[in-house]
Structures are given as C-alpha cells and as structure tokens.
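There's a structure below that I have some questions on.
Here is chain A:
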Amino acid sequence: MDIKAYIALSLTLFTIGIVGVLTRRNAIIVFMCVEVMLNAVNLLLVAFSNMHAASNAAKALPTFASDAQIFVFFIMIVAAAEVSVGLSIIVMLYRNTHSIDVNFLNRLKN
Partner candidate 1 sequence: MNAILLSAIWGVLMMFSGVFIKSKTTPKYLAVAGILLLFIANALELNVFNTGSLHFNIDTKEMLNINSFNLTFIAVVLACTLLFFLLNGRDVEKVGEHVGEYFALIFFVICGVCLAATYNTLLLLFLGIEIMSIPLYILTGSDKRNLKSNEASLKYFLMGAFSTGIMLMGIAFIYGGNPNGSFFINNIQMGEGSMPVMIAVGLVFMIIALSFKVSAAPFHFWTPDVYDGAPTVFTSFMSTIVKVAGFFAFVRLFENSFGKVQSQWQNLIVFITVLTLLIGNITAVFQQSVKRMLAYSSIAQAGFMMLAVFALNDRAKEGLLLYSAAYSIATIGVFAVLIKMNDYTIEGFNGLGKTHSLLALCTTVFLLSLTGIPLTAGFQSKFFMLMAAAENTGKFWLVIVAVIFAAISAYYYFKVIQAMYFKEPGVEVIDDKEITGSFKIMLAIAAILIIAIGIYPELVVGWMYH
Partner candidate 2 sequence: MGTFITFPELLLWLPLLAGIICFFIKDIKIVKAIAFTGSLLVLGVALISLLYTSKGYLTYNAVNYLWLQNLGTSFYISLDGAGRILTLLTAVSFPLIFLSTYKNNYKNAGAFFGLMMLAECGLMGVFVAKDALVFYFFWELALIPVYFLCSIWGGEKRIQATFKFFVYTFLGSLLMLTGIIYVYLHTGPRVFEDAVVSLHSFSLQSFYTATLSEGEQSWLFWLFFIAFAIKMPVFPFHTWQPDTYDQSPTPVTMVLSGLMVKMGLFGVIKWLIPIFPLAVPKFTNIVMILCIAGIIYASCIAMMQNNLKKLVAYSSIAHIGLMCAAIFAMNEMSLQGIMTQMFSHGINIIGLWIVVEMIEQKTGVKHMSELGGVAQKAPVLTIMLVIIAFANIALPLTNAFVGEFMMFAGIYQHSVWMAAVAGIGIILAAVYTLNMIQKVFYGNTNEITATVTDISFAQKLALGLIVAMIFTFGIYPQPMIDLAKEAVASLVAS
C-alpha cells in the first residue's frame, strides 16, 4: 500500500468531518464530526508511522514507529477529556435553553 492511499482516505474523512461541522446544527452532531476529524488524523498518524517504519527498515535504521502510535494514544486521551467537558457544556446549555441548536444562541455578535 502506498501512503498516498492513506492520505487520501484520511483527508476524505477529515473533509467529511469539516463538512459535517459546517452543515449540521445539532451541537452533538457537530461535536461528533470533530471526532471524525480526530479519527482521520489518528489513522493518518498510524499510517505514517508504518511508512517511516518501512523506510527505516529498508535503510536498516532503528524504527521510532511507536512514537506516532503513542501520539495517537494521547489524542484519544485528549479526545476523551474533551468529550467529558464538551458534553457537560452541551448539557448545561440544554438545561438552560432546551435546545442544542448551535445557531439558536446568537446574542453575542457584531
């Protein structure tokens, strides 16, 4: 497999995430789309790690491929933390307005 395939896939997923963020108004869905973006990155990182592993192996160099996978791990940690915060914000909002439409609130503008 060439890395380009992974890049293409990952970017496609990333774009799907972006388009989702842009088109949906439900805060939870928007947030989920962000998660899709993160997953696209994760996939790409793993693919890159294997790419580097392949090329280093070819040059008989030690591989540091684990770095990227550790990175992905940390991304997941952060994502989890973000989710907890994000969902509590959304819940708070819902409690106050009974809506999770991101465009419902726009007192702050101009």
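For anyone wondering why these and not others, all candidates are chains of the complex that A comes from, given by their letters.
Odds and ends about this structure:
We take it that contacts are C-beta pairs under 8 Å (C-beta built on N, C-alpha and C of every residue); 3 or more make two chains touch, one makes a residue touch a chain; residues count from 1.
All values derive from a computational prediction rather than experimental measurement.
Of the candidates listed (1 or 2), only one touches chain A in this complex, namely 1. On chain A, the positions that touch candidate 1 within their shared complex are 3, 7, 10, 14, 17, 21, 27, 30-31, 34, 37-38, 40-41, 44-45, 47-49, 51-52, 55-56, 63-65, 67-68, 70-71, 74-75, 78, 81-82, 85-86, 89-90, 92-93, 96-97, 102, 105-109.
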